[in-house]
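One protein chain omitted, others in place.
Every chain is named by a letter (A and B) in the order it is written, and numbering of its residues begins at 1.
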Amino acid sequence: MSVRTLTIDGHAVAMATGTTLLAAAREVWVPIPTLCHLEGLSPVAACRLCLVEIEGNGKLQPACLTPVAEGMVVHTDTPRLQDYRRTVIEMLFTEGNHVCAICVANGHCELQDRAVEVGMDHSRLPYRHPDRPVDLSHPHFGLDHNRCILCTRCVRVCDEVEGAHVWDVGWRGEHCRIIAGLNEPWGAVDACTDCGKCVQVCPTGALFDKADTSGEKHTDHGWLGALVRARARGQQTR
Amino acid sequence: MTSLSEAHASPTPSAASPTSVLRVRCCSSAGCLAGGAAELRQGLTTAVARRELQERVAITGVGCLGPCSQGPLLAIDPDGALFAGVTAADADGLIAALAHRLQAVSAAEREAPLAWRPAAGEQVDIGRPFFTRQRRIVLEHCGLIDPERIEAAIERGAYEQLRRAVQECTPAEVVETIRRSGLRGRGGAGYPTGLKWATVAKMPGERKVVVCNADEGDPGAFMDRSVLEGDPHRVLEGMAIAAYAVGAEQGFIYIRAEYKLAIVNLRRAIEQARRRHLLGAGLFGAPFGFTVELRVGAGAYVCGEETALIHSIEGQRGTPRPRPPYPAEAGVWGRPTLINNVETFANVVPILREGAEWFAAIGTEGSKGTKVFCLTGKVCRGGLVEVPMGTSLATIVSEMGEGCPDGAGLKAVQTGGPSGGCVPASLLHTSVDYESLQALGTIMGSGGMVVMDHSTDMVAIAAFFMAFCRDESCGKCVPCRAGTVQLHGLLQKHLAGDATAADLAQLEALCPMVAETSLCGLGQSAPKPVLSTLRYFREEYLARLKPGPTAAATGR
Partner (left out) sequence: MKLRFATVWLAGCSGCHMSFFDLDEWLIELAELVDVVFSPVASDIKTYPQDVDVCLVEGGVANADNLELLLQVRARTRLLVSFGDCAITANVPGMRNRLDGAEPVLRRGYLELADGSGQLPHAPGLVPELLERVLPLHEVVPVDHYLPGCPPSAARIRAFLEPMLQGELPVMEGAAMIRFG
């Protein structure tokens, strides 16, 4: 296994080839905010929160996807990045309808966490208040599109880990929406195994267990990484 | 090779003697078809049959003749006289005039200009700068040959360079020729074509893919469509040569569904080439084979972005993915894939035929060859033009396009569509090449060139392009999906006169954010029209501001 040495915010770090900058940064306790990334799922680099500056590279690069390279000098927390990250979070809050006080995820929501991390005490961008539906057709779970940030974790976990491929993204641009099956009510999609993995990986209160009420949705993603690693080692097959 | 006026005057190689056969070339491209070119052509054919002149007057359909804004157009050989605004009602009169000429006895009579004129149209003077300042390389056969007949293309040398490459050159030599020519991609970004070919050629793997990007999504642009409609074999041959050079056997042309005629012409051309063993397995007795399939896209702008295009070919949702890996490393089905634009491929044959040095002698230091533009907007003479790189915008717009109508005065020229920007009238001397345009904050783009006069509202232009990007955003990444909406909202606020200095500051802060954080070129370049109009026409934004909180007061 060959090793690459680089510096991240001044910390020297040596990592195996192929490691992402995000993993390398975590190694030296440099926090980089993420939303679409989840260990165990394929990377999509869609939320753009984890962008970092790399000296000599004119373009910002997503830490969740960019592999370490020899001699790289990485900056993860410049004023420009801080401003851009806050703007990304403001865009997410304003493009949906986030009424935290009445949300199942209140207090345990990754979007809320990120808002705190980027120091968002208000949005500098205007709220758009789109008209979005709620799908309660599934016997156990619900999907509130108002809180969906289109991170596609649900799409990926259902396809890549559960193998059911219930979810997809429909339409485009501001009209994008997570769809079940061929844009059917979730409860009408036979492929769903009711495993609840999508609910577990959803960073917000968009996907929830119907038994939960305000502030009661708790998630823990550790199981996903463990499951995927175990499968890779052939220790677990399902 | 030829300026258009020469091309217009050049007879078909098969014409026995200039006067024994007259040839009417009817534009059968989409622009003129929309104006009734099909009916006109039918009318001419009928009139010829009625007078039993089939042996003496040939009616052929050809690709775009250039000044599309005046269609339907037709040209009459041997002298290449060009007529605009011709309708089916003119057909009989024209054939009568041609019949009269064929009966002429004296040379003077035969050579006298045709007295006939279309009832509502006019003769177009092909001595005008619109024609004489062109240099047709990509379009050298467009408008001359019948795109429906492979024989017409072969008479003018089609597939000869493919044969020569396969039989006489190594793939490395072909790549080297393209590299030395200095050709850069015509799809927008201007990436050196030789370098791209060399990268794909070096990739390990038996099953590589060549893709022709014919998605052409810029509003108002139709360069690629014209090439595909008017000279499809040119593109097929370019692709086959590329395939030989990089070691690919499979080719796709990704074309938007709206391009119905181009699709028909391409399908026919592929079939014709296949029948003649110019495509398929074992070409020219060599162990090299190449097949081409069409992939028809539903017309999403973002599907022109190469990684989205690859997803679309694979049957997935057409959204971009981060690069690396570049398509050269992992493209269609993970195979090394060469993606070039239609016009890029159309340059390959002349480069091989005339040599890399010949091509490199045309244009500027960093931008070689010619570029096809669609000249539109507030310009007297619009249409499809091909000019050497380095031609000034003034030459194209004022001289060839003959300036703005109604004497309103030129204000700016927009290039690069929704990914580009404006060049103000004061900088019209700028040379059209990749570097000069980039220095002014715009791009060469794929060839859209929109002329704006003083009645044009630049804030509205910025809002128009932002609305386009907002609609076309695939929605995958946050800054583009939500940022284009916010930017569009801010621009509308400016247009409505409701914006304050704080909104202007917000607009200016959001532009670099969206540009620097978006995942693909669509979002990365979406703010360009705003930045460009702010750079050159800032006063138009300022004049609309209403008093209100300053930037500081709202946290920007």
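Quick notes on this structure:
By definition in this document, a residue touches a chain if its C-beta (ideal position, glycine included) is under 8 Å from a C-beta of that chain, and two chains touch if they have at least 3 such contacts.
Only a predicted model underlies this, so the values are computations on that prediction, with no experimental measurement involved.
Of the candidate positions A:R4, A:R85, A:H98 or A:K217, contact with the hidden chain is made by A:H98. By the touch criterion stated above, the residues of chain A touching the omitted chain are 93, 97-103, 106-107, 109, 112-113, 115-116, 119-123, 126-127, 129-132, 215.
Keep in mind that, in the parts below, only the chains that are shown with their structure count from here on.
In the complex of the two chains, the chain A residues touching chain B come out as 44-48, 51, 59-60, 62, 65, 83-84, 87-88, 91-92, 94-95, 122, 124-126, 128, 149-150, 168-169, 171-176. Within the complex formed with chain A, the chain B residues making contact are 300, 302, 317, 319, 321-322, 470-479, 481-486, 489, 506, 509-510, 513, 516-519, 554-556.
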